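For this view, one protein chain was removed and the others were kept in their places.
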Amino acid sequence: MDKMPKWADVILTPLISLFLAMAISALVILAIGESPWLALNTMVEGALGSSYGWGFTLYYTTNFVFTGLAVAVAYHASLFNIGGEGQAAMGGLGVALVLLYLPLPHWSIALPVAMIGAALFGAAWALIPAWLQAKRGSHIVITTIMFNFIAAATLNYVLVNILRPPGSMDPSSARFPEATHLPALTDMAAAIGIDWGRNTPVNISFFVAIAACLLVWLLIWRSRLGYEIRALGRSEPAAIYAGIKPVRIILVTMLISGGLAGMMAINNVMGEAERLLLNAVEGAGFIGIAVALMGRNHPVGVFLAALLFGFLYQGGGELALWTSIPRELIIVIQALVILFTGALDNMVRMPLERLFLSLRQRGDS
Amino acid sequence: MDFATAIQILDSAVRLMTPLLLACLAGLYSERSGVFDIGLEGKMLMAAFTSAAVAFVTGSPWLGLLAGIAGSMALSLIHGLASITFMGNQLISGVAINFLASGMTVLLGQKIFGLGGRTPSLTGGGRFGEITLPFADSLRNVPFIGPIYADLISGHTILVYVAFLCVPLTWWVLFRTRFGLRLRAVGENPASVDTAGVSVTRLRFAAIAICGILCGLAGAYLATGLSAGFVKEMTAGRGFIALAALIFAKWRPWNALFATFLFGLLEAIANRYPNLEIGPITIPSMFMNALPYILTVIILAGFVGRAIPPRAGGEPYVKER
Amino acid sequence: DPALIYDLGGKFDKSFNEAAYTGAVRWVEETGGSYKELEMQSEAQREQALRRLAETGANPIVMTGFAFGDVLNTVAPDYPDTKFAIIDTIVDQPNVQSVVFTEAEGSYLAGVMAATASKTGTVGFVGGMDVPLIHRFECGYAQGFKAVRPDGNVLVNYIGTTAAAWNDPVKGGELAKAQKAQGADVIYAAAGGSGIGVLQAAADEGILSVGVDSNQNHLHPGQVLTSMVKRVDNAVFDAFSAGADLETGVKLMNLAAAGVAVAIDDNNKALVTPEMQAAIDEAAAKITAGQIKIVDQKSGNSCAAQ
């Protein structure tokens, strides 16, 4: 028997928490002498008020879906993968190498090949920490942190010394061939006669991200492997009793996790920048942790949390672009949203539960 | 490498390890009590800002230090509220605290000083000065011992000595006092403490308060000891390295000293040899920069066994569901 | 109105974004005009920011940083009536002014000064990230130094490989101390916010330092040998003043055009001896005359010129 109706748990509680986060944010904005109302307006208008804003919001959402799913999948096996940042960076390298060195005539061929490249590189970057955890007992939290630094160094080296076109100042690769240009959502909308989100970076990867959510859902809750991942994550002795092999599951889970993080590269590297930049990931790997935890490691939750962060990112960007509010305010708002919806959710849930319980008891007697 | 170089590298290692050591011990208290803390970075950053801001305004590093502790404690309190009182997810809370510090420091800094989040540089008395230990200068010429005493042991800011003293102190508190016994117990099995009639909540709050103090020291050392003022994001990932050191140290104070020293040393060596030439190949600077991280992985894989965290770590103590 | 877009480091990066800001402020003070400004939040926003500004009718639009190059190349043709100015890289479009600085020339002079000021014959260089733009500073500096002291030694360190490299004064200070321990007595910092730590440590250790981008001589009066200033402020000021009549094409901000310089003011006057001044003047003249060719590229791990 549950303490309160499911809708109250999954909808009402987060909404109230979100409201609290926004209220505190408003106080912060007031404290720095700006108008909260204007800020909110700018954010909502800028992120959701036009197809243009949506185009950016969904672009960021796509990034966060991939890194969020990466953290979530690992979490089900009780593995805390903080390495999304490095894995996504390496995924970018994979995409760049594939697109620069393979003759790919059309995006429809380039996309799957790039996805494989991204996933392989991301997965490979997760494999070593996974192997060390499974075989040598090195804590995956440390090793993935270290691998983030090592990835940054590797990318730095590769971009400056190998991929950078001669004479360029920019530590970035050459532009990918025109043929590999991914259809933007704008183009796709235009093809069916709708004028939507012109000049926005959201592209077909968005649908790949949605497909990834579905696949992860199937994987975790509908497949045998997912069953074994969850079993191992909840209890290792029980998993062994059931004939599940921990080493194998740890390796496979981290490969999938790293692969998902790496896949982010098809959105930001292939879809948006169309070349590999030094700082292409821009912290999305870390946001993925928050997204996964807030989304309760469920693909639907991850998607919603990614959307929320996409909104904050774009709305916040707009805020910083068009008002005098410093851009760091967005980080504060993000922090408050994470705090209230993710960590302080019981502050809202516990009184609610009591409320519903007393309502029910009154109903009973 | 000659002796003088070795001394210089060790001296540099001591400076580099101090913030790591303080943060690592901070994490040790918190995690030993069963509260995981990936928000060390944020607390240090906040402390660095508040200490620099107050030291600049008042001209006193000591007031700055107090302010640093206060800033870090405020975040500790939030972490405690989330993870102890409201039994929330400790990892999420830590992530949020890191974001909060990263945003708030710049926001406040910009509001107060208008330098884009920087504080003005601290001059003269606004910083912690280097302490010359007694006889340091007269002993310098004694062979071997002299340079070690005068150049390595002497000549650091007070916070370095505090940090090193914190190691035996922590060991003593943890293993020789009632508080330490209860603290370790509450991280292993909170129910055992609860049924012994001791408040789990109070113990855990005490632990994270100590964590706040030590992070405050770490942040103040960064901003008012090592450098002269606050620059946004100046912790530059040191909180995460401290966390890695804590796991590496298996949550033990003397090991923490060793682990953070290793990190400091590796970084000092990489600083000293930015272009290591091994035979015909020269290792590019990028990889020398990443060397501490690469070596950490190798050491972890090769020599350090499985690290078993405090058993109740990361889980809120839920009595009734 | 003109507009200014800062790169990801942000308006107050203690580096060239801040210099751009200074230029804009000076223009406001002198003309009483107003301008729009934007700070980048993420890579994806570059194009958005450019287009939105262009659509609001801002003209000219000035942006700092080579990272805009790629995007500007695609955006500029869509707004033929708008003038753009990009700093630090060349974009070949009819309505774009590309402002490039010869950091290597200024750094060469800094190297000459360092060589003259150094007693030990060893000087240091601390860069933020090991990337081509910073190599210009490094290589110019090394070449200038070697020109005066061929047998001297230049120590080179880079802060890191992540974005944190530009905001880590602690590591900057530690690198400065490490270089001092190896004998360096003049250290040149091209490392954004981390450079503050380099200058601080140098001052603490009683050696000289060289600031970068904007004039940092005042940070530690008498202890900063000079600053290799890159007059981004002038570039912005000029572009703003030109308004819609902004001249397109490449605008070379070299030594001759006073685009780069070594700052000499009250704070460091005492450090600049007459023979140092003479050496600077001579080198500057030779550079301007084309007698000295500065190689600002790295090949492998060292500067091509060395």
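Descriptive notes on the structure:
When the chains are written out, they are named A, B and C in that same order, and each has its own residue count from 1.
What we mean here is this: contacts are C-beta pairs under 8 Å (C-beta built on N, C-alpha and C of every residue); 3 or more make two chains touch, one makes a residue touch a chain.
One rule holds for everything that comes next: contacts and distances are computed from a predicted model.
Candidate names were "Inner-membrane translocator", "Monovalent cation/H+ antiporter subunit D", "ABC transporter ATP-binding protein" or "Dihydroorotate dehydrogenase B (NAD(+)), electron transfer subunit", and the UniProt protein name of the unshown chain is "ABC transporter ATP-binding protein". The chain not shown here is in contact, across the full complex, with A, B. Shown as candidates are A:85, A:228, A:274 or A:345; the residue that touches the absent chain is A:228. From the options B:15, B:127, B:156 or B:182, the residue with contact to the chain not on display is B:182.
Contact with the omitted chain, checked across A:136, A:181 or A:360, is made by A:360. Touching residues on chain B toward the chain that is not drawn are 175-182, 184-185, 188-189, 191-199, 311, 319-321. The set of chain A residues touching the chain not shown comprises 1-3, 218, 222-224, 227-228, 230-231, 234-235, 237-238, 240-245, 353, 357, 360.
Basically, only the chains that are shown with their structure count from here on.
Taken chain by chain, the contacts link every pair, so each chain touches all the others. When C-beta pairs in contact are tallied for each pair of chains, A-B comes out on top. Look at where the CA atoms of chain A average out and do the same for chain B: the two points lie 29 Å apart. Residues of chain B in contact with two or more other chains: 117, 232, 237, 284, 286, 289-290.
Along chain C, residues 10, 130, 160-162 each make contact with two or more other chains. On the chain A side of its complex with chain C, the touching residues are 56, 59-60, 149, 152-153, 155-156, 160, 164, 168-172, 175, 199-201, 268, 272-273, 275, 277-280, 282, 313, 316-317, 320-322, 327, 330.
Taken in their complex, chain C has these residues touching chain A: 8, 10, 38-39, 41-45, 47-49, 51-52, 66-67, 69-70, 88-89, 129-133, 160-163.
Remark: chain C residues 10-14, 18, 130, 155-162, 164, 167-171, 173-175, 177-178, 181-182, 193-194, 196-197, 200, 219, 300-301 touch chain B in the complex.
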